[in-house]
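A quick write-up on the structure given underneath.
A single protein chain has been omitted; all remaining protein chains appear in their positions.
Order as written gives the chain letters A, B and C; numbering starts at 1 within each chain.
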């Protein structure tokens, strides 16, 4: 059934909320706020009852695929299970209802959590200095680039160039451009890995930062990463590790150990912050000690008194690049990451990555007959299949396959990324899915491989809508409701 | 998609929970509990992960119709909107986590709520003495009958007969029989109301209690209720009001004012306790003062000290019939009723009934051409249509109509009850539905009235299952899963 | 506020469609003389903000299992509730649905109840379970009624004096008007005196009612007691703590005919005593005598597996005064909670919870009875709960604990039906997996010199 828009449900005079009468002495509004500041008329907003609102949004929710309801093997997104206890603990009054300007002495519990989170993220990264401030991975990238710039400025070096492989997430170049750097993209090599020789040809004394995702977006570990990092360091640059794929290597290898100088985490991917249909995320960064003083503030510091008593406080690093946002950070998401890390411990965390890799390789193996993977013998936590066979032989595109999967009750993989693979289907099962689910997913894909192409071009067939005309919507976007849009 | 049973998802070795190690000195189990008491083997229960469990039950939930998602005009059930704040307030630690044997001095907040609830229910009933103990409406009936019996016993009267009209809820005779009374059923009269003359013919000095629902299950107010009550009282009996239909008369008329001596409430109907797919309910009873001493305990009493300070305590009425259940009662549901009553107040409560009656009459009017109502010119909060026209002319049964409504996204009305109406469809819209929804429901029924009967016999067509074979299930019930039942 | 939809304008439209001038006209069925001629005398309405402030204030006046260290027992326990239980039970599709009469619109609840029934059978070792009853106390009475129907003996029920006093009170209330005699067997050293039991059982007896662990936390010889019942043709009814079945022998292996239980420990919040969860399971030959709702697997018109309310011919809406019981509701939402709880824990988790509770309870008993003038009331094996006898004054003892932040209880003196010698000096102490050794040690230290 179609779900009307809120605005179409509105009936003048309906109300969902009631508010207390004012308990302070009555004053005319003019005495409070001069009339020139006040609105003459109320905004035209919908008028609804409480149960209108509830039924509307509950029904809307059922039109989503989600991790709680479906297998969601969206490559590069790490759609793992979000533990329910995290939601309830983060909502505890003592955490959820704490004002950001509450005094430090009245926020010691929160500050302890955030301090311990800094410490744990530093250890997992092998990069000891952490700032929790960035609101998302992309902001983490931007932040780290500013840190790098501040570092070079302090050293009197003018370095303007940021280099990244063509398989990089789009946010890498976008962040570099936003910060004011020049972007240099490396060509894709046939094995899907960065070619050190090609890289070498781009290095000079204007090289500021090399940004690399490792394992990369093909799900392959960059074997030459240590050599690559050495080359960057020799050129006087810094190595940035995009942590989007940390779910593959937790406790197995560390960015700081394979040459990274800076990295960001996606707490909402690796450490189970729920994705919320597009956020909030949290993108803390970890850097080497020599970069610590440039981190954005505030960070949390721990003081131990002579009697052994401990207090926590906020501090700005001495040469801080400044704030990246107001208040401390996306604390609600950091909390979920903290709960997760405290639940898993070292062994549990390593087991996460081992099982993520096992699941990915198992699924890769099951699909290789119909959706072969051009690069690599094995994969880490995800792999990129090519639908080229299907396209060439039957005219069935990666998009057709992705859409048809929805009819089978599976969310689609990421398609057409990275660009280096033709008809790419980027599949990340995560460790929180079962062999039975992977088997069923494989069966669905095999079934699709022999279904009528015409039918597949029209898929999906069981979802509320099918194949929106995105081109028309891009040409003539309709971004707000007006009464003439009634369905 | 089919949802497997929990047992079919089980894989040996999977775990969803982890528990702390014991922190007390290790002792052998034999020292704690002799082996003859202990199980030799673990029960055979499913082995699942946490995300197995979450995805399973979230997906199961989407197979339900519910008030939060659908119009649910189930006659006699008062499926009104359940305010969300009630759920959250009832779960507050200070209420949800209070042990039933916590001392009175440490439970004063709870006792105050329960005391105020007693007072409010007494006022709404016009019957001042209240016990909150009964767990559901049917237990309330049973309780009141025991109260009546104790009263008669004290008076040295031997009264064995409980009388009720044929339109009574089935629990009325069942409760009477359970308590040990003889049941006498009145014939249905053509206007749907109790015939006082017929009633008179059954009255004698063995008459204990007359049980009546008012408005009755046809949604009609028993006009002669005062006369009827007088007759019962003249015969030395007591009048019991089944409060299932209180949603029609809140603040308009009161059971105590129209002759009732005892009544129960369904807090889960009238006062928004959610139905929970079949419970929990709460069935507090209200009685006249002369019956107060027989009420089951504990009840809450209020003491005011000389300095004006107030304390609350639990007490057993002096001639109490005894306990009806362990602990105090279905407090969680009583809390929701309390929140509701404190939100509405007197005017709000009366508006509830006025709008329930308005909605019912409006819908009745819209449907009368296809589903006429045999009894009465108007209705109170619900009405009973007859599908006889459809049956006679097209062979379409009330059940066909009910099932087909599911395809239109509406829950079915109650069908085939009360028995006095042929092809009964008992429709209670409640006050928390909009004119737009009632109009859409009417349109659906009109559409159905001209749909192909064969198709209707097979309806519903869009639900996960259709027309289970209940006869076969009744003949050979399968009440637990065994491995051979795999789907 | 009142959650209404009809605006004044719509009200006019609707009245016009009906053909009346006012809502008053619709109420004319109600004789004028019976109308309330004033407003109800109720407190003024509150907005959501005011309600929340009011309720938070009242809630803050209660001391809970979080605000003080909770060693309270007596049938309701502070076991840990995994968050997933709350998450699932708070889905509107479950909690705002009605009884699943329309199977097509209710497969979610129906399947969950079927799973509940199966899990209860797996846990208890019985063949069939219903879809729940009100709570543990009424479940005992329903089981006794059921035993009467099965045995066709309506005159005599024998119940051990170690059964929860409130459960016994309910049984008395329920049978008050019936010709059935309830015979209570006095407790002997905290357990059943088998000779006394044997004496009281006769061929008129419908059932013997036992609680395991009993109200004092002690273990009964359920196998032997069941055997005694069977010797006179009576049924064996046993009320269990479901958590204990993580360690103790399943009743199905001990000759029990009907198992009942208070299901609160299975993921249900304490909420001052209710709503809780009545459990009833039995041998398959008694299936048609089971009270309350039951869900059956069935097949739909397309041959698809599905679930329906089963055996409805036993119920009031069909059999009216001949119904097997007057119970109409089950405790659907709480059965769902227990189902999720059991799904999460499985046999292994239940065993862990049982064993942790048991070990900690024994440690607590050892620590507390090491104090002067404090001893175990009964020399019986116990599970997670025990009775302390405090010669010097049990009330002062519990007061001292409370002062220091520990709730123990209930005091036995509040239960009239318990033998006075036991009652006056006894207090129950319950220990769950949530209590730490540190808490137990601190409790011990707090009452050392009370």
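Operating definition for what follows: a residue touches a chain if its C-beta (ideal position, glycine included) is under 8 Å from a C-beta of that chain, and two chains touch if they have at least 3 such contacts.
Not measured: the values here are computed from a predicted model.
A.B. asks: Which of the visible chains would the unseen chain be in contact with across the whole complex?
C.D. replies: Result for the missing chain's touching partners among shown chains: A, B, C.
A.B. asks: Just to verify: which one of B:84, B:103, B:223 or B:391 makes contact with the chain not shown?
C.D. replies: For the chain that is not drawn, the touching residue is B:84.
A.B. asks: Could you tell me which of A:151, A:221 or A:265 touches the chain that is not displayed?
C.D. replies: A:221
A.B. asks: Using the touch definition from the top, which of A:17, A:187 or A:200 touches the missing chain?
C.D. replies: A:17
A.B. asks: Pick out the residues on chain C that sit against the missing chain.
C.D. replies: Against the left-out chain, chain C lists 48-49, 52, 56, 66, 80, 82-83, 87, 90-92, 433-434.
A.B. asks: Spell out, residue by residue, where the missing chain touches chain B.
C.D. replies: 11-15, 17-20, 49-52, 54, 58, 83-85, 87-89
We adopt the following convention: only the chains that are shown with their structure count from here on.
A.B. asks: Can you tell me, using the touch rule above, whether these chains form a line, ring, star, complete graph or other shape?
C.D. replies: It is complete, because no pair of chains fails to touch.
A.B. asks: Of the pairs A-C and B-C, which shows more C-beta pairs in contact?
C.D. replies: Looking at contacts between chains, B-C has the larger number.
A.B. asks: Hey, how far is the Cα centre of chain B from the one of chain C, in Å?
C.D. replies: Each chain's C-alpha centroid was found; their separation is 19 Å.
A.B. asks: So which bits of chain B are touching at least two other chains?
C.D. replies: Answer for chain B, listing residues that touch two or more other chains: 50, 54, 58, 62, 68-69, 81, 83, 432, 434.
A.B. asks: Do you know which chain C residues sit against two or more other chains?
C.D. replies: 1, 3-5, 10, 45, 48, 82, 84, 86-87, 92-93
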